[in-house]
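Every protein chain but one is kept in place in this view of the complex.
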Amino acid sequence: MKIEGTYTFSAPQARVWEVLNTPKHLQEALPGCEKLEEREPGKFDVYLKIGIAAVKGSYKGKMEIADAEPPHRTRLIGEGKGLPGFVKGEALIQLTPQDQNTLISYQGDVQVGGLLAGVGQRMIGGVAKMLLEHFFKNMEKILKLAG
Amino acid sequence: MKPSAFEYFTPATVTEAIGLLERYGEEAKVLAGGQSLIPMMNFRVARPKVLVDINQVKDLDYIREEKDELVIGGLTRERAVEVSPLVQKKCPILSEAISYIGHLPIRTRGTMGGSLVHADPTAEIPVVVSALEGKMKVAGPSGERLLGADEFFVTYLTSALDPLEILVEVRIPTLPPNTGWSFMEFNRRYGDFGIVSVAALLFMGDKERCQKASLALGGVGPTPLRTRKAEKLLAGQVITDALIAKAGIQASQETEPESDYHASAEYRRNLARVFTQRSLTEAWNKVKGGK
Partner (left out) sequence: MPEIPRKWVGKSMKRKEDLRLLAGRGNFMDDIRLPNMKQAAILRSPYAHAWIKGIDISKALESPGVLGILTGAEVAKMSQPFPVGVSAPPKYYCCAVDKVRFVGEPVAVVVADNRYLAEDALDLIEVEYDPLPVVVDIEEAIKPGAPILHENIGSNIYNHRFFKYGDMEKACREADLVVKGKFKFPKYGSTPIETYGVIASYNPFSDEYVVYNNYQGPFVNHSLVAIALGIPENKMRWIVPADIGGGFGTKTGMYPYVALITLGAKKIGGTVKWIEDRREHLLASATGTDRVTYMEAAVKKDGTILGLKDKAIDNTGGYIRPPEPGCAYRSTGNHTGAYQIRNLDREVLVVGTNKCLTAPNRGYGCQELYFSLERLVDMVAAQLGMDPAEIRFKNFIQANQFPYTTATGGVYDAGDYPKAFQMALDMIDYKKIREEQKKARAEGRLMGIGLSSVVDPSVTNIAYVTIGKTVEERRQERPKSGSGESAVVKVDPLGGVHVMVCTNPQGQGHETVISQIVADEFGIDPKDVTVSNVVDTHDRLYSITTGSFSSRFASQGTTAVVRAARQVKEKMLKIAAHMLEANVEDMVLQEGKVFVKGSPEKSIRLRHVAGVAHWDQSALPEGMDAGLFGASLYSMPTSQPPDELDRVNSSNTYGFVAEAIVVEVEPETGQVKFLKWASVHDAGTIINPMIVEGQVMGSLVHALGGTLYEEFAYDENGQCLTASFQDYLVPTAMEVPKVEIGHLETPSPLTALGSKGTGEACSMSVPVAIGNAIADALAPLGVAIDELPLGPNKIWDLIQKSKKKK
């Protein structure tokens, strides 16, 4: 399923880029992320516990930051497997300065498979978007705290 | 499919139930009608380790009138509300909306509280409670609190309920005299999840002009949507077909629906317009016809 959207951070582009590329901040920002370990530069092992209400699941997987062109764009590639199924996604993230703010626009693809996919198609698109918003809101908090 | 293993408790009081939730926290889930939870458990997309079955809890099943409100216990069955003469007289839009919930067997088990807390983006009771600006009373370890509809529905399948709380009561304003109302739902088959639904209320008071309008739409976002700009278009106006058509277009523009296999975002926006228009027309006809 295709996902795309925008988000505006009230922080300069360089700061946003820095936070996006700091594993500690990434872990804080990713919803439900309990563990994020860098195995190789740009490649991470991830452990997430995400869900909506009763539909919770733990996902073990990998994440990769690739094709980075600092501070303009980067590609996030991730996949996780859990009992409810697997999630695979890829998003191209572009940063554009807007005065003191930074406009993020993202375009990507999310694939959900397994138990969740067969019965959740009604909401998967909306939930994916919602989790992304959650991610950006968390990043916003981190940007504020980091000064 | 069979659910994963769980422990099972049947508390007899609200206090006991909350105690169990406190003890087990995130591992516990409340079981009321089970019409949404059990299928999710059978599919193993929900795997609560503990089920707190509140069907034995006394005094959560009631419908009564208190001043200008209908007060309904959280465990009251949807079917009971649907056929209640009190509800049909004082708040008929609620009865009408409930008749769209699935099929009769489902409504004999499903509960008011369960439907609200489950917060399915297309569920009928949340849409109507949003339109009516109902209030939800929830009870938890630190006592009771009252939540308004706007703050109660947070996002997909998520209410503002804390995991240790139980919804014990819903308070819904009764309809003042001379109020036009309509509930409509578009779906593929009888009994299906709604694709787009509309709850429309025209509060006329004793005037010729509409004093206030309430328009809540379901299926167009993560929670029921009050289309405030469309409501503003109608407030203080003489209701005409042309104005209703404008309100339909406005309501549609306030929606940001998602696409899914059954309906694209564009189609939902179209249905939002069409059914807002039809719903307002039906509500207006009720006013004209003296209800």
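The letters A and B name the chains in turn, as written, and every chain counts its residues from 1.
FYI, contacts are C-beta pairs under 8 Å (C-beta built on N, C-alpha and C of every residue); 3 or more make two chains touch, one makes a residue touch a chain.
Note that this is a predicted model, so its numbers are computed, not measured.
Participant: Using the touch definition from the top, which of B:Arg23, B:Lys49, B:Arg188 or B:Arg209 touches the missing chain?
Facilitator: B:Arg188
Participant: Pick out which of A:Gly51, A:Gly85, A:Gly108 or A:Gly126 touches the chain that's been left out of the picture.
Facilitator: Result: among the candidates, A:Gly85 touches the missing chain.
Participant: Contacts of chain A with the missing chain: which residues?
Facilitator: Interface residues of chain A facing the absent chain: 1, 83, 85-86, 88, 111-114, 117-119, 121-122.
Participant: Applying the definition given at the start, please give the residues of chain B touching the unseen chain.
Facilitator: Answer for chain B: residues 1-5, 43-44, 186, 188-193, 261-264, 267, 270-271, 274 touch the chain left out.
Definition applied: only the chains that are shown with their structure count from here on.
Participant: Could you give the separation in Å between the centres of chain A and chain B, each centre being the mean of its C-alpha atoms?
Facilitator: The answer is 32 Å.
Participant: Using the touch definition up top, name the residues of chain A that touch chain B in the complex.
Facilitator: These residues of chain A touch chain B: 52-56, 83-84, 115-116, 119-123, 125-127, 129-130.
Participant: Which residues of chain B touch chain A in the complex?
Facilitator: 29, 37, 40, 43-48, 118-119, 121-122, 155-158, 193, 221-222, 258-262
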